[in-house]
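Apart from one protein chain that is not included, each protein chain of the complex appears where it belongs.
Let's turn to chain A:
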Amino acid sequence: MTSIILLSVFGIINLFLGFLKSNKILLPAVIIFLAIVFGVNFLDWNNPQSHFNNMLTIDNFAVAFSAVMVLSLALILPFSRSYINSGNPHLAEFYSILMFSLVGAIMMVSYENIIMLFLGIEILSIAMYVMAGSHKKELRSNEAALKYLLMGSFATGILLFGFALIYGASGSFNIAEIASFSSNTTATDLLPMMEIGVLLVLVGICFKIGAAPFHFWTPDVYEGTPTLFTTYMSTVVKTAGIAAFYKLVWAVFPGLNEFWYPTLVAITVLTLVIGNIGAAIQTSFKRMMAYSSIAHAGYLLIALTSFNDYSENAVLFYALSYTVATVAAFGVLKLVSDQREGETYEMFNGLGRTNPLLAFAMTVAMCSLASIPLTGGFFAKFFIFGSAIEAGAVWLVVVAILMSAVSIYYYFRVVMAMYMKEPVGEKVAVDGFAAFMLIFLSIFTFIMGIFPGWFNNWL
């Protein structure tokens, strides 16, 4: 709760800092603000309470996911050095919009009322439409912004129609009342309306998290958006969406389990297959990462189909390890693509010889995404599959393991390019802060892989 207020206030303060002549102070200021928010967020740990007439509930689930999202924004921002050096006049606005959008993300994980879920999704999405188009002169950025805007608001329309039908059937927006309505629907003739509503809401949320068959906008938008904001989209937006989805299916519609479960399983399998096969045939690294984010949404959806003691923790661990690895990968991509043209695999040729640090950080990130043991990604998948097997969905795990074997091919293509090919360009200049961040992210990935127990029983 305090973290929402603090983020809004700090965002406004940050806008005022933008009036200063030098923009050197902005990045340290934002990092300090986020550190404060991260600390204050934990004041509500083990102290669940509801605010604003039961609109928001801050429980351990909300605190843990908020912490992951604040942390990922703080990890992403150090890679914005090229904006500072080029003297971009809108830097303060960029930082502030990201902080405001984080407010929406926190609302998405702590909602107690459907209205708050809707507002959270919109606060996050509208901010992302702006960020997608933030390179105004670049046609690719424009195109990404327009596609994201049109697809995003289309999904919002579908989602809202679903909410309206659910309201018509259950007579309330409060998730506890909707849950109690949906768990004793045997005798009511309003059930079809409720079911259509649930279906439309599933479609809307799948659009937002980019799950197949509603993923088609994801690769285009991720490729066209400036890399820094792509990182934010594929980590924070995805984490918030999945956490909101988890809460939605298990806290709001538990009574309609038999209705939505087969749909969700079908979406999961499609997402896994399309994400991984799609990533394997890409020539652009950034586009591959977009498909990889679809694939990872698929693994996270596996945890959603199983509800038991492990699944919450599994989602949290997966979100954290995926965030750390993705930020490292996109960070290296940003540093390299700022100085070498393009975003293809060839751009990384010989990076192992010219920039050993970048190549090492990228290799660790790729190993984690491909879930090689000793990295966080291995235990992330291990916990997800464990919770799915506990719920009896063994065949789903078999599909997922086959697909994660496919993923090794495309993740290791970039590692091969870095160590086996001749260098294509000069040494890439790396500033101190970014280098420190990359080392930190690599060490963090190893810690998650070697001591998974530290991160796995919070909830």
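Assume contacts are C-beta pairs under 8 Å (C-beta built on N, C-alpha and C of every residue); 3 or more make two chains touch, one makes a residue touch a chain; residues count from 1.
Note that in this section contacts and distances are computed from a predicted model.
> Between "NADH-quinone oxidoreductase subunit K", "Xanthine dehydrogenase YagT iron-sulfur-binding subunit", "3-isopropylmalate dehydratase small subunit" or "Branched-chain amino acid ABC transporter permease", which matches the UniProt record of the unshown chain?
Protein name of the absent chain (UniProt record): "NADH-quinone oxidoreductase subunit K".
> Given the contact definition stated above, which residue among A:Met1, A:Leu34, A:Ala144 or A:Ala211 touches the chain not shown here?
Of the candidates A:Met1, A:Leu34, A:Ala144 or A:Ala211, A:Ala144 is in touch with the missing chain.
> Identify the residue among A:Glu112, A:Glu195, A:Glu223 or A:Glu312 that touches the chain left out of the display.
Of the candidates A:Glu112, A:Glu195, A:Glu223 or A:Glu312, A:Glu223 is in touch with the missing chain.
> Would you indicate which residue among A:Gly39, A:Gly171, A:Pro356 or A:Pro373 is in contact with the undisplayed chain?
A:Gly171
> Among A:Ile84, A:Leu160 or A:Ile447, which residue is in contact with the omitted chain in the full complex?
Spelled out, the listed residue whose C-beta touches the missing chain is A:Leu160.
> Which residue numbers on chain A touch the omitted chain?
Given the touch definition above, chain A has residues 115, 118-119, 122, 126, 129-130, 133, 136-137, 139-140, 142-147, 149-150, 153-154, 156-158, 160-161, 163-165, 167-168, 171-173, 219-220, 223-224, 282 touching the missing chain.
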